[in-house]
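Got a structure for you, written out below as structure tokens; questions coming shortly.
Incomplete set of chains, arranged as in the complex.
Chains here go by letter, A, B and C, matching the order in which they are written, and residues are numbered from 1 within each.
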Amino acid sequence: MSTITPAQNLEINPRIKAVFDDIRATRKSDFINNLWHYLAFDIELLEDTWREVKVVMAKPSHLDPLTKELIYAAVSIANSCEYCIHSHTAAARSKGMSDKQYAEFLSIVSLAGRTNHLLNGLKVPIDKEFNHENS
Amino acid sequence: MSTITPAQNLEINPRIKAVFDDIRATRKSDFINNLWHYLAFDIELLEDTWREVKVVMAKPSHLDPLTKELIYAAVSIANSCEYCIHSHTAAARSKGMSDKQYAEFLSIVSLAGRTNHLLNGLKVPIDKEFNHENS
Amino acid sequence: MSTITPAQNLEINPRIKAVFDDIRATRKSDFINNLWHYLAFDIELLEDTWREVKVVMAKPSHLDPLTKELIYAAVSIANSCEYCIHSHTAAARSKGMSDKQYAEFLSIVSLAGRTNHLLNGLKVPIDKEFNHENS
């Protein structure tokens, strides 16, 4: 159950069509995932969200494409966003993630979950050596 | 303020010394960060935690060292663990992270924060195309 | 799947009936949503929870009814509580929320998600100007 229902034939609206065309061109794929159909109930929300995603995920980059998807998926797991977990795990696979890499990714994410809880429980003081000005 | 206070001269205890020696050898560094001093109030907690960290972070790997630290830092930010954020941001720098990469990392983490909230609010149905069995 | 199963004919129990009657009277509606049926497995949990909800949501107020539901829904999204997201989005609509307002609400919630992650990552020091004693 979703909190809104997408209209039929969304691309009759030229502003929606423009966004969808740009998604297809940017991603070099005809597939438009559900997120964009649901956001289309408000044209500004659709345009703003796409612009921001495009800025971050599609511009010249200093990190490789798989690393970017793994960072995205890691945050999504910690925030318990089911849709985002599925979309970014799938995207990581499409960027070449192997089963061995996926298992190692899960090991790191869950180890972080463990030590995050341990450190938040103990409230250990932060080492001055972690200060980037000391490095 | 922490919930425990480490004893003085921890390494008088041979089991603590053994863990600390293994940390130094594994990391090829004399620096033992506060976490391990605080965990030493319970020798089993210290030994168990170190074994798990060593298993995940120090074994032969299918992801590069910087990617692993970025995944760790991403989860720590989402979980609001201040100590972990500092330790893993510092570790990422020691693995070669440039300012441009750090800025891109923050862009991805914060974009994930944005779309996680958006999708959790809308409860968009998950596309069948994300099912790995369909790929 | 839920962790408990409500009994049949809950209102045979006079204490349960008294709570349900008060919910109906307070909300001026015959509809009792599932939460209250499930809480009824323990009469004190039911009575305590209803008293607290009634105290906060039904007393004379300094915020308008729509604003109150939007605050409630915002927290529920950040905490990833699916039931609460649906119940309070529906409640916001019943208090007059338009589609334009819903889109703007989602923009703010997701922008907050973004900057929360950005600030938690950077650990920017808090401006002294934010101190209410300085204003």
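Basically, contacts are C-beta pairs under 8 Å (C-beta built on N, C-alpha and C of every residue); 3 or more make two chains touch, one makes a residue touch a chain.
What you see is a predicted model; the values in this text were computed from it and never measured.
Number of identical chains making up the complete complex in this structure, 3 of which are shown: 6.
Simple rule for what comes next: only the chains that are shown with their structure count from here on.
Distance from each chain's C-alpha mean to the overall C-alpha mean is smallest for A.
Relative to chain C, the chain whose mean Cα position lies farthest away is B. Mostly differing positions are employed by chain A and chain C in their mutual contact, as under half of the interface residue numbers are shared between these two copies. The mean-CA centres of chain B and chain C are about 34 angstrom from one another, to the nearest whole unit. Per-chain CA centroids place chain A at a distance of 27 Å from chain C. In chain A, 1, 3-4, 49, 75, 79-81 are the positions where the chain touches two or more neighbouring chains simultaneously.
By the touch rule above, chain B contacts chain A in their complex via residues 1-4, 31, 33-35, 38-39, 49, 52-53, 55-57, 61-63, 66-68, 70-72, 74-84, 86-90, 93-94, 98, 100-101, 104-105, 107-109, 111-127, 129-132, 135.
Residue ranges on chain B touching chain C, taken from their complex, read 73, 77-78, 80, 82, 85-86, 89, 106, 109-118, 120-123. Note for the complex: chain C touches chain A at residues 80, 85-86, 89, 99-100, 102-103, 106-107, 110, 117.
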